[in-house]
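What follows is a structure written as structure tokens; I'll ask about it next.
Here the complex is missing one protein chain, while the rest keep their positions.
Moving on to chain A:
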Amino acid sequence: MQTRKKYIFLTFLAAWLLLFSFGGDQLRRFAFFSGRKTEARRNWPRWTDRSLLKSFANPEELQSDGDPSLPSPRERRAARLNVYKNSRCRMETCFNFSRCEKHGFKVFTYPRERDQPLSESYSKILTSIERSRYYTPNPEEACLFILSIDTLDRDHLSSQYVWNVDEKIRGFPLWNGGRNHLIFNLYSGTWPNYTEDLGFDIGQAILAKASFYTQNFRPGFDISIPLFSKDHPQRGGERGWLYQDSVPPKKKYLLVFKGKRYLTGIGSGTRNALHHIHNGKDIVSLTTCKHGKDWEKHKDTRCDKDNVNYEKFDYQELLHNSTFCIVPRGRRLGSFRFLEALQAACIPVLLSDGWELPFAEAIDWGKAVIVGNEKLLLQIPSIVRCIHPERVLAFQQQTQFLWDAYFSSVDKIVHTTLEIIKDRLLPHRSRSRFLWNVLPGGLLALPEFSTHLGDFPFYHLQRGSSPSEKFTAFIRVISPSGSLSQPLLRLIQAVSGSQFCAQILVLWSCEKPPPPSGKWPQTSVPLNIIQGRGKVRGAGLSDRFFPYAAIRTDAVLSLDEHTSLSTSEVDFAFVVWRSFPERIVGFPARSHFWDPEQRRWGYTSKWTNELSIVLTAAAFYHRYYHSLFTGYLPAGLRELADGLAACEDILMNVLVAAVTKLPPIKVTQRKQHKENVPQQVGCKEGSAETPPAGEQSPSPQRSPPAKVKGTAGGRRFSQQQDCLNQLVDWFGYMPLVSSQLRLDPVLYKDQVSVLRKKYARLERP
């Protein structure tokens, strides 16, 4: 060891000395090349007189930027209208905002003409609009107009191409140069160059088009939509395919592609190169030459081998088992593949230069897809390999969120389009980018409710805030007597005894006027009475979910007059709700089940091991759900709920489950040994049958309960089943989620001293 050390040391010493003594040109040059990196950078000079330099503009010039010779702003705006038309349209020049002021954002669809066949997709679009809360049959009220001419397929080689659109449009008195019109399009242009020409003059209409090229896109005016197939569901839609979150992603393949290779023509550049990255192991990129009639004419040497390989893999299998999916341009920029990959949680790797991504005005695609560059295809493998596993997981989850929030049905695609336009009308009452890109998504976050994130139940964790520390008790009274019942008085006492109660609101939904204020009990918190709006709008049980301005706390404790609760039950439930502000947290629960015999959903109030509904006769929830109930659901659905007994309860639960994708939370309730309150006859006929809020007597039932027939209760149940099934039909899927748990106080029914227990009263019989 010693000798080796010595030698090394000596060698270095010698080398050092050599360098010192030699100063020749050769070495200099050598040093110039080899020492290049260690050299200090040649930075921008620190000028000696840099502090004397003049500013780029003098302060006067910056602060008084005006020119008296300029035309007045009003003239300028008027002049602008003439210049910025057609391809240079913007909302401020081509859209008449005043149409939307009086009646709000209302959408009119032109009446369908009998001799005009509509493609499946276009009739789905029209149906979506007509079912939405924005629909108006009256063109006078309308802010936005949708043609009944099918403009989806503007490839004139296609069988669905509608001829003479220009002529037809000119015949419409409402057309008005296309102002305030919205035109949907999926395919434009045709072989060979696929220019984005619609074959008619859209004038000043907003274009919602798939495969938009950025250069043709009028920013802030047009909308890029995804390409969807004619089988895309009208509503509801399939859920995404991500069932588990794993790190690292446990998928067989890293990156896959299976599709056509264009031998000639537009888009062939990219598709021709895709086979280069195939490695047969974790990257599978398969192309086939087989497409069109005359592919064999252009066939090259690869084709036969490629075609054989191509058949070895199944597209669906690849989609399910890969982390990343290449989504290259086809002839057009967008492809079905995009939504397919999104649904499959196969992170799309886009190779489609210049594609204005769908809804990019709202959606932050950087969180869900890898935007690649067609020119840099060969870098893609290394790029995707270098993405951290936890980012991959975040990407996967984001694809699922976006798929479910904006793309899984035609309804969602159309609504996203409409909401983006609506947001432009009132910029100060519109969604920030944050709202669009965080669960539950823009469609379910209404800017009319608030533009402040802390007012919603969803964003507390992301914002580091928490919901307010008080609640509003909201009691609905429908009893016809006009006087105050004992249970109601007891309820008011119990609720007002809670330290968290801010105020009590009584919704008086009776024809008879409420008793004078002197008759109401004295409470430590303010007690106010709201007159039901039943008279104004016809019998409305869903009235209880109107966003009353008097509700100012985040939490609402919704109660019926017959509900019996103690103060400690209220306190405990509220403390639980603060941990789950986006859910319904309450006492009496119900559950739904699939009835295979009748092939429909069943509803039961029997005791079961699961629950999926918490009755709003005694439940905490966020006040935002009042706004969502009234503002988000179309009027028709609320009327449906009003028409069936106790349906508004189910509707509220379905709505919250659709928003959160989570079950409600049941908290423990003191057992009540009281006889069931006799069925109250409502003050308005047939509208007031609500089940008593207490736990019903036990009747053992494990799975689908026997059908109840005949009795009055039975009728109510059949109405509730109807209600549930109609709601499922409207939503397009069953949003309710079951839970097997109940939240109890930590020491509930434990054999420890009562003195230790904070909620000891909960256990008293």
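Here is the rule we use: contacts are C-beta pairs under 8 Å (C-beta built on N, C-alpha and C of every residue); 3 or more make two chains touch, one makes a residue touch a chain; residues count from 1.
Operating definition for what follows: contacts and distances are computed from a predicted model.
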(request) If you had to name the missing chain as UniProt does, which of "Prolactin receptor", "Exostosin-2", "GPI-anchor transamidase component GPAA1" or "Proteasome subunit alpha type-4" would it be? (result) "Exostosin-2"
(request) Tell me which residue among A:R433, A:R600 or A:R764 touches the hidden chain in the full complex. (result) A:R433
(message) Among A:S158, A:Q462, A:Q493 or A:Q598, which one touches the chain that has been omitted from the display?
(response) A:Q462
(request) Based on the whole complex, identify which of A:Q160, A:N176, A:Q234 or A:T451 touches the chain you can't see. (result) A:T451
(request) Give the residue, chosen from A:L254, A:A394 or A:L489, that touches the chain omitted from the document. (result) A:A394
